[in-house]
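Structure first, commentary second.
Note that one protein chain is taken out, while the other chains of the complex remain in position.
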Amino acid sequence: MKKQNLTGTMNPYLKFLIDYSVPIIISLLVAFAIPLSGLSGKYFIKELTIRLSRNSFLILALLIPVMAGMGMNFGIVLGAMAGEIGIIFVTDWGIVGLPSMLLAMLISTPIAILLGYFAGIVLNRAKGREMVTGFMLGFFMNGIYQLVVLYGMGNIIPISNSKILLPRGYGIRNAISLMGIRQVMDKFIPLKIGGILIPIGTILVIASLCIFIVWFKKTKLGQDMRTVGQDNEVARAAGINVEKTRILSIVISTVLACYGQIIFLQNIGTMNTYNSHEQVGVFAIAALLVGGASVAKANIFNVFIGVILFHTMFIVSPRAGKAIIGQAQLGEYFRVFVSYGVIAFSLALYAWRKRVEKENERRKAMAFKRMLLQNNNTAEGDKL
Amino acid sequence: MRKRIIIRITLIVVLILMGISLYTIGKEHKVLIDNKDISMGGLTYNADTAYNVRVDNLEIGLLEKDERKAVKVVGASHKIVVEEIKNKISTGEKHEKKFKLKINENVTINLPAMVNNMDKWIEKIKN
Partner (left out) sequence: MKEKVKNIIENVGLPRIIIFFFLVSLFVLAPFVGISLSTSINDVIVRLSMNGILVLSLVPMVKSGCGLNFGLQLGIIAGLLGAVISIEMEATGFVGFFMAMGIAIFIAVILGFFYGVLLNKIKGDEMVVATYVGFSSVSLMCIFWLILPFKSPNMIWAYGGSGLRTTINTQGYWFHVLTDFLQIKIGSHIIFPTGTLLFFALLCFLVWAFFRTKIGTSIDAAGSNPDYARSCGVNVDKMRIISVILSTVITAIGILVYEESFGFVQLYMAPLYMAFPAIAALLLGGASVGKASIKNVIIGAFLFQGILTMTPSVINNIIKSDMSESIRIVVSNGMIVYALTRKSKVRS
């Protein structure tokens, strides 16, 4: 039964290794694979700038539920779907440029709030199982999304732009060109350094979100969420409406994810109507975990370090695979494996440590009780 | 309590107004430009020269006789500038007109009519 003492009285170096085992392993893998891939430094800088500006907002959306003790919010997929619906409408109406992106954000916000609220209620009813439920909820919503977008649009929901409809007259096409909205935020204040486009607009937005998150943590609501995240009972005793706070954290996260997906799509310029949001949850969460976050603790550094490490691995894998075995396909499977594996490993590590700590608490409580009883007995003995 | 409701309703109204203005500012319209003969009320205006066309500072190019070009513009108010070109050289004659587009409006502009300051130089395209 050695394990009980592990987390409490561990050698600090060992603790660091275990806490950050995921980023360390990934860093090693990446360091190994970069030279194999044969890609230039300039290529990396260019790719990473793009990916950082494209994905960071989405991953930042994951931070608030972690704060509130909801774990990894697999339900950000719902926010992504809301954003896509906004984009579909804006494209249908023929709006272009920055106004189109802002309008898409505007109309998808109520949808995101609604979906987030629904997700929050469902997750509240599955306390202790939030992550699995969130995960399955994402799949479930995908089905509803399909029913709405593939069958409802053009039918019950009026869509006039025939370019985005399927030949049969209703249902949105598989891939929609977003030329009108392409890179509007990225190019908002155009700046080119050494041939690389620096997306000032997007960077400003991401920076504002970071500032918002830091500020939010200091507000009463933020503090309430942190208390709820620490311990439900303590929060309840302090007068905090635990259920409402949890739901609110999910709503905020969903809305942020909605905007994040719109930012993501404006960078890419095309939307895969039915696939774009599928891997959003997995990749965002994997990136966050690779950045050193855990189910209970995640901060802004985790987000950016995570994006850099995770996406470098993403870029490098196919080529490294080709260099090692001669098949790029190997690298692709490898990076899918790493994405899933990272999540499995982090979750297992977290669950294991949670159990060990719980055991520790229990033993401590039992020992304390025993001590109390002993004291009582000696007191009694004294009296006699 | 009252104050909260008022604030919320104001917020919603503001958002709706923002939405409408974004829609108007960002809406794409199609503008067709014709350099064709046009007859109105008994009078005929011939398209006998080429014109160099600019819309909103975007160079559309040369429109020869009987040519038609299509342009996408964004927003409500626009400006079109035409320069007469005879034998590949500009004659120096310029015409400029401003026009406003309503939501969902697509228009056709006829160059001879415009150059001659006719009323119906610009017409809505009926879908």
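By written order: A and B. Residues from 1 in each chain.
Basically, a residue touches a chain if its C-beta (ideal position, glycine included) is under 8 Å from a C-beta of that chain, and two chains touch if they have at least 3 such contacts.
All values reported here derive from a predicted model rather than from experimental measurement.
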### Summary
Among displayed chains, the one left out touches A
### Task
Determine which one of A:P12, A:G41, A:G143 or A:G239 touches the chain that has been left out.
A:G143
#### Entry: Which residue of A:K244, A:R355 or A:R370 touches the chain not shown here
A:R355
### Message
For chain A, which positions touch the chain that isn't shown here?
### Response
122, 125-126, 128-129, 131-133, 135-137, 139-140, 142-144, 146-147, 150-151, 168, 325, 327, 329-330, 333-334, 336-337, 340-341, 343-344, 347-348, 350-352, 354-355
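Here, only the chains that are shown with their structure count from here on.
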### Query
How far is the middle of chain A from the middle of chain B, if each middle is the mean of its Cα atoms, in Å?
45
### Task
Show which residues of chain A lie in contact with chain B when the two form their complex.
93-100, 102-103, 106-107, 180
### Query
What part of chain B is in contact with chain A in the complex they form?
15, 18-19, 22-23, 25-28, 74
